[in-house]
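One chain of protein is taken out of this complex; the other chains stay put.
A, B and C label the chains in the order they appear, each numbered from 1.
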Amino acid sequence: MKRARAEILSTRKLGAYQSITLVAPEIADRARPGQFLAISMPAGRDFVLRRHFSIHQASRRGGWAGTLEFVVDPSSGPGTGWLSGVAAHEFLDVIGPLGKGFSFPKRLTNCMLVAEGRGAAELYFLAQELVARHKRVDMVIGAPTMEAVFKPIEAKRLSQTVAVVTADGSLGEKGSVLDVLPEAVARAGTEVLYAAAAPRTLRDVAEFCAVQRIPAQVAVEERMGCGFGLCATCVVPVARKEGGGFDNLRACVEGPVFNPARVLWDRWIADAATFRELRQAVATEDGDAG
Amino acid sequence: MKRARAEILSTRKLGAYQSITLVAPEIADRARPGQFLAISMPAGRDFVLRRHFSIHQASRRGGWAGTLEFVVDPSSGPGTGWLSGVAAHEFLDVIGPLGKGFSFPKRLTNCMLVAEGRGAAELYFLAQELVARHKRVDMVIGAPTMEAVFKPIEAKRLSQTVAVVTADGSLGEKGSVLDVLPEAVARAGTEVLYAAAAPRTLRDVAEFCAVQRIPAQVAVEERMGCGFGLCATCVVPVARKEGGGFDNLRACVEGPVFNPARVLWDRWIADAATFRELRQAVATEDGDAG
Amino acid sequence: MPAKDRTLAVDLGGVTLPTPAMIAAGCAGGGRELAGLVDLHRVGGLVSRTITVHPRPGASTPRIAESPSGVVWNTGLQNAGIDAFVADELPRLARAGAPTFVSIGGGTLEEYVRLTSALQARPEVAAIEVYLSGRDETMDHEILGAHVERLVEIVGAVARTSLVPVFAKLPGGVADVVTLARSAVRAGATGLTLSGSPPALAVELGTLRPALGDVTGWLSGPALKPLTLRTIFEVSVAMPHVPLIASGGIRTGSDAVECLLAGAWAVQIGTGSLVDPAAPVEVARGIAASLKALGLRAPGDLRGRLRLPAVPDRAAGA
Partner (left out) sequence: MPAKDRTLAVDLGGVTLPTPAMIAAGCAGGGRELAGLVDLHRVGGLVSRTITVHPRPGASTPRIAESPSGVVWNTGLQNAGIDAFVADELPRLARAGAPTFVSIGGGTLEEYVRLTSALQARPEVAAIEVYLSGRDETMDHEILGAHVERLVEIVGAVARTSLVPVFAKLPGGVADVVTLARSAVRAGATGLTLSGSPPALAVELGTLRPALGDVTGWLSGPALKPLTLRTIFEVSVAMPHVPLIASGGIRTGSDAVECLLAGAWAVQIGTGSLVDPAAPVEVARGIAASLKALGLRAPGDLRGRLRLPAVPDRAAGA
């Protein structure tokens, strides 16, 4: 992990996203798919924490050696909004690569990559590395709309088959990744599955993999105070390997890639259905003024 | 007083300053020399209050009708720094014209205008109005350096004589406005004096005018919570006309132009010489833990 | 929900406001200044500057300085005293068009009683807000309202003397706010304003001096929002039927809706009004939009509807 004052080499709009390429050789050299960056926000704003972005591309060789690309959804809020407006040749304060990335299968060959929205960015990086290791890559790519499907051409280039689904049906099939996953897996003879998506999707993917007995790795996102292990805010409850019980593991150090079979999904995800109203929840104090 | 979403017509660097011209007909129509504007800062910053700027120019006639110009010292802090970087065709949320401006002499003719630094901006507006009323205008313009002397050519154009002084001697005489004021007043046969400068300079000018029995008006600056009379933070202690005592009057409503003979300068200005150290000032509490 | 059935009006224990978005004490001027900047008939209410028995010249300047997302201020409660207020400012304030709350402050019980009495015969007064962040001259406490006995004594006396509803504005930056809130209500307060600005200090590094002329001051502005939300939440859970007015860090419609969800009945906008005098109207508009989006009829329908996890502390069960 390194900290760098990294120059922006280029920044461009890609559908619903902004793709930013940095010159950061020390980080690029060490980067693995699934790892991420922590980027400083400008001084003088009313928000202070770093923002976190998966690595989409780390070039260690060739003309782009030493560069690092990540993809921002500018609609997320003020931080991503600001970042998408930063121009080439400005500098960003970046810490990375952070976290534990995906690991590559040793024996198994057929890899299914399941991505929702900007989750695709880090999986393309993974796909490249898998292809370089002579694995078969297939993909299921989902998004709310056509614009939010990240680089579908790139997906085609990297994989044997790509199933695209959008919630509004504007590209590919209409639906969610779970709708097409079983068929895609069957067709591809999937032996290992990787996913980067919203928590609830990941939970469903985890269940699917458990039933199908497909080993899997998923990249999660959790709110982070730092991104490099200091504050224990970013935890995910993960079952212990032995002895029972669970540990709240930091997504920024022990993750963001976890074995979905060990994540306690229902403990982690605050399910909308488990909420109820304040007035029912809290009994009025005994015959008091209230 | 009006509030407007005003388009920036142009913005340009003028020596140490940034001069910004707005399209704000409703405000320009009403503006008088000595009045000021309250300008909103952008959302998402860690500073929230409006910033205040004297009106340098309000065009009611001709090609520039409906425009308003003010001058910013960008080195003051984050607000002025931001404002100097705003580009033409962006919009500012402006409230103005605010406060009570200078009043024009009815009978007396010879007017001396004394300005320090950016204080000159509002006095040129005043000079114009005085000239239009067939008054004689002379000026003493001071600044720390040559770059901080605001539009010396404009000063020449508007007045019979101009004395320029800089603290470092890089333009005009070396010194402060008070050094050259007595001679300038004598030479011009000054009957009325106007000043816009730092508090301590204004105090010295007030003393000079009192001794010389020259009626005067000075424009002050005080920290403002609003700029339009809501919060009573911007007060200046002013002697009552009758009955003795003083009132803390709001610089934003009853000022920023005051009769210096009635300002209680020593009460208003926290004089550096009246400070002493904490440890001497506050007695240690009796034989306690401390 | 047909639009015509929707309302922004709120009833705070007897005083009805056209909208839940008020202007906070010390941030509304004297009745004339806001004309032309905001339509006061569309403002929920306004609170006067804090009035004392005797005229006060107020603090030395500077009286305001900035801090991260906040301001530190000390006006020293400059005001012309209750007699001049009743004669001049009160009628002007009330004529401006919004329900007028009068903020009263003192250092002794007698002062509070005198202030309340002086307002008794005035039909312009919609409610009294009791400022409790000042020094207790009788007991020599730093902050009068932080001490239950004194709070009860003073709020009780004001409530007994007043002919209009009384809101106790609890001081900011105090622990056990639920205990204080309960005491104030037991003593007779109709409702509570939560909270006053907490004590603060700003330093001007360049001169090694305090940024304010009177050295210390109070913190206001957006920085306070999470503190206000917490206070409102705790007190409203303890006393869901007591009208609570949120104060501290509210500037936008979202801020206000967050406060209502946490349990507020209305909100006050202080610093926000200084920056954007039309803020109370925009906040009311934001609340209306939320009602519409959620299919609700009135601000009270948002109140306390923060959705809590079924098991407040899931980890505790681990």
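Throughout what follows, a contact is a pair of C-beta atoms (placed from the backbone, for glycine too) under 8 Å apart; a residue touches a chain by one contact, two chains touch by 3 or more.
Values in this document were obtained by computation on a predicted structure and should not be read as measured data.
*Asks:* Just to verify: which one of C:P199, C:P243, C:P280 or C:P299 makes contact with the chain not shown?
*Replies:* Checking the options C:P199, C:P243, C:P280 or C:P299, the one contacting the hidden chain is C:P199.
*Asks:* Out of C:M22, C:A59, C:A189 or C:A266, which residue would touch the omitted chain in the full complex?
*Replies:* C:A59
*Asks:* One chain isn't shown here. Among C:V215, C:A278 or C:A298, which residue touches it?
*Replies:* The missing chain is touched by C:V215.
*Asks:* Of the residues A:L9, A:L49 or A:A239, which one touches the chain left out of the display?
*Replies:* In the full complex, the listed residue that touches the missing chain is A:L49.
*Asks:* Out of C:G44, C:G70 or C:P299, which is the one that touches the chain we can't see?
*Replies:* Answering carefully, the residue with contact to the hidden chain is C:G70.
*Asks:* Can you list, in ascending order, the subunit C residues touching the missing chain?
*Replies:* 57-60, 67-70, 72, 76, 142-143, 146, 171, 173-176, 178, 198-203, 205, 207-210, 213-216, 219, 221-227, 229-230, 233-234, 249, 254, 257-258, 261-262, 305-309, 312-315, 318
*Asks:* At which residues does subunit A meet the chain that is not included here?
*Replies:* 1-3, 40, 46-50, 93, 95, 222-226, 228-237, 246-248, 253, 267-268, 270, 272, 275
Throughout what follows, only the chains that are shown with their structure count from here on.
*Asks:* Which chain has its C-alpha centre farthest away from the C-alpha centre of subunit A?
*Replies:* Checked the centroid distances; the maximum from subunit A is B.
*Asks:* For subunit A versus subunit C, what separation do you get between their C-alpha means, in angstrom?
*Replies:* Centre-to-centre distance between subunit A and subunit C: 44 Å.
*Asks:* Take the average of all CA coordinates in subunit A, do the same for subunit B, and state the distance between these two points in whole angstrom.
*Replies:* 55
*Asks:* Could you list which residues of subunit C touch at least two other chains?
*Replies:* 68-69, 222
*Asks:* Spell out, as numbers or ranges, the residues of subunit B touching 2 or more other chains.
*Replies:* Residues 46-47.
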